[in-house]
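Every protein chain of the complex appears in place save one, which is left out.
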Amino acid sequence: MNRRSILKATGTITAAAAAVAAFPRLVFAAYSEKAFKNPKVEDSLNELFGANATTPSGDVKLKAPDIAENGAVVPIEVTTSMKADKIAFMVKENPNPLAIVAEIPEGTEATVKTRVRMGKTTQVTAVVSSNGKLYTASKEVKVTIGGCGG
Amino acid sequence: MSSIRIKAKERKGSVNVKTLMKHNMETGLRKDKSGKKIPEHWITDVTAESGGKVVFTAAFNTSISKDPYLAFAFAGKKGDSLTISWKDNTGATDSAETVIK
Amino acid sequence: MKHGLKVIAVGLALAVPSAFAGNGTTAEHIEAATAAYKKVAKETSYQWTVTVKAIKAAQKALDAGDDKAARELAHHAMALVEATRTQAKLESENWKMRVPK
Partner (left out) sequence: MKKIISHVAFGLLGLSVSAAVVAGPAEDRAAFQKFYENRFPDTPVADFQNGVYSILPAAREQWEAIEEFPPYELSIERGEEIYNKTFANGKSMASCFGDDGAVRGQYPYWDRDRGMVVTMELAINECLEANGEKPLKYKKGAIADVGAFMSFNSRGQKVNVEIPSDDPRALAAYENGKEHFYTKRGQLNFACADCHMYTAGNLYRADTTSPAFGHATSWPVFRSKWQSMGTLHRRFAGCHNNIRANPYKAQGEEYRNLEYFVTYMSNDLEYNGPAARK
């Protein structure tokens, strides 16, 4: 890598926080307390999608590590060829499983990548909402604690 | 300096976006040195706009890692601008704009 | 981890100096352990974090009026000092055989 390239690529133009008013069309995904502060996966799904019946699908490609290097920073990624309108990640045994929900407008690809915290070994599930149905892919991610590095 | 870093690259009509937002993302579970709980403080919403159109929005829980990372892709072109903004649970917001390469 | 260590531990008889066994006040025993710790650290540059912890715990127990626990902790600290000294002595030669040839 060119040693200067990162800095140049990140040389973004800053808009001061106060100037957010300059983007009157700013639309946020509308964080929902009911969906996020909820210990039950089913209830969160109901809140987000109005339904909680899910079907595992081979077309929901979830990428997550077998063993998390560090539970505070677990890289996860989901991709699907389905036409999705929303994508969510659940971490089953976190106090509140729902970690993120993304809205995918027309013209945006059905893929989301982020980093999540995991308190302990548990299942990570990606939920894709497509044509009024929910499709999932799950994977168990081991979280180990202790040792020299962790 | 903005809290938001953006890398946006177009390839074959698809714009790959990677963004890192500097934010402590306090879970509300951590304690400070005196044993007092640090109140939760986290980004709840993120939105991305390009060409006068919302191209991506997401809502976060406190379980998203410190300095949240988000990557997504949308149909767009070189030279267009891309604006990413966040809002946290205290009502604070930040915004940054970049030109798609 | 502690149990694992016990398995690999090779028992080594550590003699606590006899003058230390019964006589003197507990405060003197703590002082003796502190002095011995500093002496080894100075002579060999070997110091164990656990020794300082034991000395501090002994002082705390003494301040809280638990003479018996304080005395035991002081002796524990002294034994750790002796073990540190033994390690330093062994290692002054043994390290050489770990150098690959």
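Letters A, B and C mark the chains in the order given here, with residues in each chain numbered from 1 onward.
One rule holds in what follows: contacts are C-beta pairs under 8 Å (C-beta built on N, C-alpha and C of every residue); 3 or more make two chains touch, one makes a residue touch a chain.
No experiment lies behind these values; they were computed from the predicted model shown.
Note on the chain not shown: across the whole complex it touches A, B, C.
Only one of C:42, C:68 or C:98 touches the absent chain when the whole complex is considered: C:98.
Touch with the hidden chain on the side of subunit C covers residues 1-2, 5-6, 8-14, 16, 41, 45-50, 52, 76, 79-80, 83, 86-87, 90-91, 94-101.
By the touch definition given at the top, subunit B reaches the unshown chain through residues 1, 5, 7, 18-20, 22, 66-67, 69, 71. Seen across the whole complex, the unshown chain contacts subunit A at 1, 3-4, 6-7, 10, 65-70, 72-75, 77, 113, 115, 144-150.
Assume only the chains that are shown with their structure count from here on.
Chain contacts in this assembly follow no simple pattern; the graph is neither a line, a ring, a star nor complete. Subunit A and subunit C, compared by their mean Cα positions, are separated by 51 Å. For the pair subunit A and subunit B, the distance between mean C-alpha positions equals 12 Å.
Within subunit A, contacts with two or more other chains are made by no residue at all. Touching subunit B in their complex are the following residues of subunit A: 9-10, 12-15, 17, 19-20, 23, 25-32, 36, 72-74, 77, 91, 94-96, 98-105, 107-109, 111-118. If you check the complex, the residues on subunit B that touch subunit A are 1-2, 4-7, 14, 27, 29, 44-47, 49, 52-66, 68-75, 83, 85, 87, 92-98, 101.
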